[in-house]
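All protein chains but one are shown in place.
So that you can tell them apart, the chains are marked A, B, C, D, E, F and G in the order they are listed, and the count of residues begins at 1 in each.
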Amino acid sequence: GFAKVDHHRELRQGYPEVIYCAGKTVDQVVHIVDMIYKRGSNVLGTRATKEMYEAVKKMHPMAIHNEAARTIVLQQQKIETGKGYIVIVTGGTSDIPVAEEAAVTAEILGNKVERVYDVGVAGIHRLFSKLDIITNARVVIAVAGMEGALASVVGGLVDKPVIAVPTSVGYGANFGGLAALLSMLNSCASGTAVVNIDNGFGAGYMASMINKL
Amino acid sequence: GFAKVDHHRELRQGYPEVIYCAGKTVDQVVHIVDMIYKRGSNVLGTRATKEMYEAVKKMHPMAIHNEAARTIVLQQQKIETGKGYIVIVTGGTSDIPVAEEAAVTAEILGNKVERVYDVGVAGIHRLFSKLDIITNARVVIAVAGMEGALASVVGGLVDKPVIAVPTSVGYGANFGGLAALLSMLNSCASGTAVVNIDNGFGAGYMASMINKL
Amino acid sequence: GFAKVDHHRELRQGYPEVIYCAGKTVDQVVHIVDMIYKRGSNVLGTRATKEMYEAVKKMHPMAIHNEAARTIVLQQQKIETGKGYIVIVTGGTSDIPVAEEAAVTAEILGNKVERVYDVGVAGIHRLFSKLDIITNARVVIAVAGMEGALASVVGGLVDKPVIAVPTSVGYGANFGGLAALLSMLNSCASGTAVVNIDNGFGAGYMASMINKL
Amino acid sequence: GFAKVDHHRELRQGYPEVIYCAGKTVDQVVHIVDMIYKRGSNVLGTRATKEMYEAVKKMHPMAIHNEAARTIVLQQQKIETGKGYIVIVTGGTSDIPVAEEAAVTAEILGNKVERVYDVGVAGIHRLFSKLDIITNARVVIAVAGMEGALASVVGGLVDKPVIAVPTSVGYGANFGGLAALLSMLNSCASGTAVVNIDNGFGAGYMASMINKL
Amino acid sequence: GFAKVDHHRELRQGYPEVIYCAGKTVDQVVHIVDMIYKRGSNVLGTRATKEMYEAVKKMHPMAIHNEAARTIVLQQQKIETGKGYIVIVTGGTSDIPVAEEAAVTAEILGNKVERVYDVGVAGIHRLFSKLDIITNARVVIAVAGMEGALASVVGGLVDKPVIAVPTSVGYGANFGGLAALLSMLNSCASGTAVVNIDNGFGAGYMASMINKL
Amino acid sequence: GFAKVDHHRELRQGYPEVIYCAGKTVDQVVHIVDMIYKRGSNVLGTRATKEMYEAVKKMHPMAIHNEAARTIVLQQQKIETGKGYIVIVTGGTSDIPVAEEAAVTAEILGNKVERVYDVGVAGIHRLFSKLDIITNARVVIAVAGMEGALASVVGGLVDKPVIAVPTSVGYGANFGGLAALLSMLNSCASGTAVVNIDNGFGAGYMASMINKL
Amino acid sequence: GFAKVDHHRELRQGYPEVIYCAGKTVDQVVHIVDMIYKRGSNVLGTRATKEMYEAVKKMHPMAIHNEAARTIVLQQQKIETGKGYIVIVTGGTSDIPVAEEAAVTAEILGNKVERVYDVGVAGIHRLFSKLDIITNARVVIAVAGMEGALASVVGGLVDKPVIAVPTSVGYGANFGGLAALLSMLNSCASGTAVVNIDNGFGAGYMASMINKL
Partner (left out) sequence: GFAKVDHHRELRQGYPEVIYCAGKTVDQVVHIVDMIYKRGSNVLGTRATKEMYEAVKKMHPMAIHNEAARTIVLQQQKIETGKGYIVIVTGGTSDIPVAEEAAVTAEILGNKVERVYDVGVAGIHRLFSKLDIITNARVVIAVAGMEGALASVVGGLVDKPVIAVPTSVGYGANFGGLAALLSMLNSCASGTAVVNIDNGFGAGYMASMINKL
């Protein structure tokens, strides 16, 4: 076949390969889902279209679609969640799809997730009113577009690792997420590391790896 | 002469031309200071070296040098400060030179200035403990390098115009102030406008214009 | 709900949260309009599509759509305009949508607005023939794409604060508004500050804050 | 004083403020070291010049200088290292200063550190011969300049969180570290997050936070 | 006609002009195919749409379409393949179209081609299991998007020239292939040179020139 | 009206305002065409859609559309062509639309134009075979995308002013014409100046101004 | 020798090769000056250091140094100036070196030059008071840093070709002249073309070519 699915990864890293559906045909996605499923693993597809989901569902009626997150999940093994929880905060309403991608990823990898959405720094009291749930998490994922200041503010308030996710939300001199990305890379708050623009999956995966320690 | 000092500016805009000393020879600076002084105006030179100051001082012993701000001030007319005050906040210690350029500019243009330095978002309680002095100002100047998040946080807390000044403080992906600049341009807080990287002068001037309304 | 509308903002900043409709679903917009309306505030939505407006109108027949500005306005409280007026100048015809967003924003926030459109520096006599109306304003908003020179020329002629708005009008090496943005940030005219590319809302809001001093 | 040291940080985040010495005067550094020391905390200064170190040493003879790392460490409290160790890998010899900054930071924050230097992908057998020490770590820091491929290769081999640090090592189209930064942000290996170019400190701090979980 | 086909090229460079179909009308493509065909040469069109192919096929039923590669091939002269083979490796499934453009180009220019797809560094054992076929080639083409690390890893393992092709596969801070491009230009492995983003044709052509030596 | 057509321009610059149709509504275009026509001038519209042309034609049946150039021309005054001619060269077939925009502009402004298309440096003999017609022109316009080398080669061969027009033709690291733009700005051939990417109009206008001297 | 001076250029283009001294050793410069001088031509060296000039002067005492312009001129043939004059305008005092490079170049190529310096748009009346001398020129060179608006304003006022020269004067978001460059490329005034940042030589050469028509 066209694809060499990395089945070895489950041994090496504890999780099977996750399917990045963008730029694949529906047939390719269905085929790869099937290959992973047959090996007995849970399956996660990201950046999946509705059409891909429909096609997968025909073969695997148990498949679940999170429309906002654009994910396909096909679970056959029990997921055990371990210690504590991961909290995901967003600056605005428009950052939710990226946040949901992170949430779905973290959940299928066996983590409890708390969502604290739309608490950007323009109205910082919204953040402070949720401080408890944030500071009690083991890992924080901060998702923000525009100027991405949320990551710095959160990073300065908690003593837990913060995964910052810049989003492409905004316009003009946000340059497709560059503004938030640079902002987060230059954060004056210590204990923050950054993933690619809109990369909810990467943040969820990294947070899970940390939480599993 | 080489320079056509814009004497008409005092009539048109209420303030004489300010001398941007960078890229000028010591002789040119002394000469322009003199021309403006002889017209009876107060003189402000920015980005002045110590050497320029020494040369000006020889002719005009009253000239004052603010070393951090890199300014030369030569005052002959009384400066009347009007309504309220302008507050200048900085994220860190390294932003102080830019802040001082803004302060000196605003002061010679006839404004009372309050300084609130080193209150960046990595330790946000420092900002909150100064909130009174900030919210009572008529205009706020927020000076910050690295990710520039201070401007957004301040902008979300006050109901006064905020002039944001990105600084080149930082390294790596700050790209000489670009990170803070983009951050401030994309601020999710309303009521903020931005001047050039390290442009304390421009911020002080704009704040003064606003405060004089 | 998905959104934590910042109702507290009206107390803190004197104006309620403005709805940035881009990237929201029609349902989300209708819902947020309703929440703000029910608190008794005037409502402003920016970057609204016609479809969003139709949906809002069904519930609130008084809602008004400015097609060029892409705004929805739902007014229930009397708007009192205070001192003087804000003037909005544009370089060309294509900058008008951004200018209108600024105008609608400033008006609902309680300001008188004068429009001076299509007076770019390619035919500078058009600008000079309107100089009176510009110099008599309390605040100037200068909206221009391409090379954005209008802001510098206006800034050099008036003794009032100028809010410069770069637009994405142009092509090629305008790089989506970057040329005008950099031009305005580097303006040789003092008393100018800049907002994001195409950010008419931000300019109108900032101008209002200044005019209300 | 000019600086508002964030003493509260130790309570909030478990570690006191770290001094970023770049852009500060020798006097300012000495003064801040002293303030933190007097509160009873261990002191870490980064980006310190030899001159700064000499000045600090005069007051605090116990101060230690790591020349490659450009750090000043002044320890008065016992440092207890907890679980496991952090491994730091570099692509080449020239990345060592950044790696050492990370190492010193992680060590003073109470972590055991293993160093695996000069194992870049141009001679990948060098990496494989050290695989044991890498895969047994709890957290990995991957430091690389030029094309930064090391982070992806390491990320694909371990099941532990990887903090990637791009360095400015290289020339031409490395654009001061941009090439390695973008490379690491786009890593095809999951479980990687990135800090600023040359930001050894940030990587060491983040790794410590993770290792302390 | 509108086009001055470079018939002289076959004499000068041994191969006729290749038709870059993007930005040409269907009529233009058909016309140029015909002109080259009538001179007795084999014809290669790249970036061809299905519609273009259909139109060409009507006149030349022997024309062959490689849908993934987006190529049209019209062969009338026997193609003799010479020494050894060119190997084409890709990082992922989504890089295949670019790889196929290279393959088709190299084949019509008279080279044997081996394909080793989806062996990116996230699962590096997939690459090692194919090492024989790679190291035995005379020329290697390495096609990869995202961070493009594959080129460096391959370059470090073989003693043959490597042509690196960055692809635009990815999102966010890949900036349309810039991340992979910079990565490949800064490769720490010697013996690598780079062609434009997504330029499978250029890589196939260069590899052929080298293989024909 | 919304637009302040610069009728004064004909007096000041010898030509009336040219209509940049992009970003205008069909109604606006028709209206402005009419205003200029009624003043007795010839009318030129650039970046016009077919729809705009149809609407203009309804009112002014004499209007002429050049589809490649995307221009509308409405001529009522005789055009006198003066001295010599302007030559327009292009690198490839895909650069022709930009070249035609330049040609139409130069022609309505009263210049004789010679077209030498598809003579890029990949097959430089095509250029040399046309050298006579190029060197005898009074002004040269060189239109090229991709790497834009044509402008340098032509600039080195002629002793006449060369207007270089970078086009957005190409893909990948051409970055929408940036590669050709930078190439032309850095030309090692003297006597070359550059206009915006794809700005055929600007080149035709500049060439005409020069030719009219 | 290391250099292949293009003696043929005088035949081909009417002027001999001009020496770009930057990045050459003093010996190389002296040697090339000599080669050109011996062929009987006038010699122009740009970007020359004082040291280069001293060395040239030893051999050719007639050599003249313009310190601001950084040029060496060695004239042996009479220079005949033809029709009209070229006017060079600058925005500020700091742009004068670039302007002088243009002036010296145009003069040795046989043109009369008028200088109108320090007339930037911040005080636009300075420009208007010199309008006569500008509009009567045959060619205009507009030299400006910061936002480069001068080129657009001048371009809108004259009916002669304008060569725009962006300078690197400024700081921060001027990005070494990029702001002025983009501004000038996007000028809304027709009849403007642009040369490289700080390229006074190129502007003087182009203006001369135009003026000689």
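Simple rule for what comes next: contacts are C-beta pairs under 8 Å (C-beta built on N, C-alpha and C of every residue); 3 or more make two chains touch, one makes a residue touch a chain.
Quick caveat, the model's predicted, so the values are computed rather than measured.
With respect to the full assembly, the chain omitted from this view is in touch with D, E, F, G. Within the full complex, the residue among F:Val5, F:Ile32 or F:Ala189 touching the omitted chain is F:Ala189. Summary of contacts with the chain left out: across E:Gly91, E:Gly123 or E:Pro161, the touching residue is E:Pro161. Contact with the undisplayed chain is limited, among G:Gln28, G:Thr49 or G:Thr81, to G:Gln28.
Of F:Pro97, F:Gly155 or F:Gly200, it is F:Gly155 that touches the chain left out of the display. Checked against the full complex, the one of G:Gly45, G:Gly148 or G:Gly177 touching the unshown chain is G:Gly177.
Taking the complete complex into account, residues 91-92, 120-124, 146-149, 152-153, 155-157, 170, 172-175, 178-180, 182-190 of chain F touch the chain not shown.
As for the chain not pictured, it touches chain G at residues 2-4, 6, 8-9, 17, 20, 22-24, 28, 166, 168, 176-178, 181, 196-199. The chain not shown here touches chain D at positions 92-94, 96, 117-119, 122-123, 125-126, 169, 171-174.
Everything below uses one rule, namely that only the chains that are shown with their structure count from here on.
Touch-path distance (fewest steps) from chain B to chain E is 2.
Annotation: 56 Å between the Cα-based centres of chain A and chain G.
Centre-to-centre, using mean CA coordinates, chain A is 35 Å away from chain C. If you average the Cα atoms of chain B and of chain F, the two centres end up 45 Å apart. Among the residues of chain E, those touching two or more other chains are numbered 92, 122-123, 172-174, 178. Viewed as a network of touching protein chains, the structure does not reduce to a path, ring, star or complete graph. Contacting chain pairs in the structure are A-B, A-C, A-D, A-E, B-C, B-D, B-G, C-F, C-G, D-E, E-F, F-G.
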